[in-house]
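Just dropping this structure here.
Apart from one protein chain that is not included, each protein chain of the complex appears where it belongs.
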């Protein structure tokens, strides 16, 4: 098992999932209790009383504080203990951890690492969220019995589409079309164009195309757990350039992965579209197609996870289409190593490493 | 995990639970086969044939012996092998362990430790069992997915009552009433009086009080696994002294904890009352109220156990109300240490410990 990158924003839920009730949420193998306080903002505290370890989510709210259900220790929204029944002093060690929260575009983000490093400016965003030409729609919270790395690697891997989704997102005609990979700052981008081909299931349903199309897949994977898949189709005769994809029917499928445990990941997915923006039924039909496709992924990813838990007879092989996943895995390992120790040098100058 | 104190009497069952049939009982993570022999006394043997390890409870009784269901090895009530089919010699190593048993007040007690240390005189007793002014009634065998230490500590902890049982045994009015703790020989006693208050649910139902009452809780915890809770109410105007509690409506709730495994405890509870002694319906109504209250404990104790099994981020805190549990935990640890080694000195004089 690899471990989790802690200094990052993770999705704790769609905004609609969090209300005034105490609710347990599990992320990175830790239990958090969440609720909206009276001003509507979201609070996240360690879900374990420091006294007898009862989850605070088993207790109750008293105004904007949380009272433990066993002996009544009470904590404010910063995690500070404000009452210990039976005594008047409030020891400093009577606290629970509080987690930074940002709510944006109807999504609740949480920071599980060092609070001092939590910068709200680095929460994921994209201009289409605020662009009236685009319609956004939240889909499901899909529970996958798989490590988040397997889920993420699947989302920077256009090659699997021909084999896993032959009737929805891909077709066997594109099995051998090569995959390109580059990095763009924090994103790893894997993409390919399938030129002059029959529209696939999805764009038969939504494009209204008469003849052949050029179809693209751009997979953007942001470390550690956000993926954007830009895919679309356009009449082959328009000879679309890479930068003009907006002229076609274009969809962004967003995946926010929340590692729950080492073998359980929630994939919250949503989509943005530049077509049928005012038609809520279009969103529902897209949901239905995505659900079918993601159930195909689920079967693969959960079977892979089961195998990974078994003894290895030899090292797995890597092939040409794995460039995106390999860069991703390296980035994750670098981040984990960075978090494994605490570097106290402001400008670290390792003593024994020279590159001539 | 802490382990179990072996040299102690534990409740193996209510008398009504054991009859002529072979019955597997699990205590301290060991399997025991129990039955009543022809003279009505209870026998307890190691539930594992020394040959192929088949549980003897899968075999059958032949008179007052037990025959293994696999190859017919037969054991008498002392655990000695009296038959090996296919051969005439009976090797000395062909035996199963036999456990001392005492049956008293319709309760079957078992000794899982060194039989030479088992003294029937030390089985739990109290004068009210034999007093005609008192009515005794056996309740349930409540299975708790929790370590026995958590269950026991809950039973020397009057402070939780206000928060866990606000509608049955306690009320929020008493949240801050201080808890007193003392030791009385083998018992740890934690108690508090709530003076001049409205009767709580239980005594609304059973006391018939018109005005305010003085209410008491005395928790007696006998190491390792017996708890007696003396609680009652009396008219505030009577100015009841501590030693005159018999003049009020007084109930003893007894809890006999049987550790099954490290995370499973049976809490057999019963009650004695000095009111409505001849009214069996009163016993049933008390059972119903206890069941409600103990289900409240169960939810707490099982959630606490789940948390204890997870990694600790830091040491739990202890507070003023924890005096009783702390003394109990220390006593258990001392007993475990005593059993961990075998002290061969009759008057142990440690060589290197001096206290000036």
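Which chain is which? They are A and B, in the order written, and residues in each are numbered from 1.
Convention: contacts are C-beta pairs under 8 Å (C-beta built on N, C-alpha and C of every residue); 3 or more make two chains touch, one makes a residue touch a chain.
Quantities reported herein were computed from a predicted structural model and do not represent experimental measurements.
Within the set A:198, A:287 or A:308, the residue that contacts the chain not displayed is A:308. Within the whole complex, the absent chain has one touching residue among B:72, B:166 or B:201, and that is B:72. Touch with the chain that is not drawn comes from one residue among A:11, A:164 or A:213, which is A:164.
Residues 159-160, 162-164, 175-176, 178-179, 299-300, 303-304, 307-308, 310, 313-314, 316-321 of chain A touch the missing chain (whole complex, contact as defined above). Residues of chain B in contact with the chain left out of this view: 31, 46, 48, 50-55, 58, 67-73, 84-87, 91, 93-94, 97.
Just so we're on the same page, only the chains that are shown with their structure count from here on.
Distance between chain centres (mean CA atoms), chain A to chain B: 49 Å.
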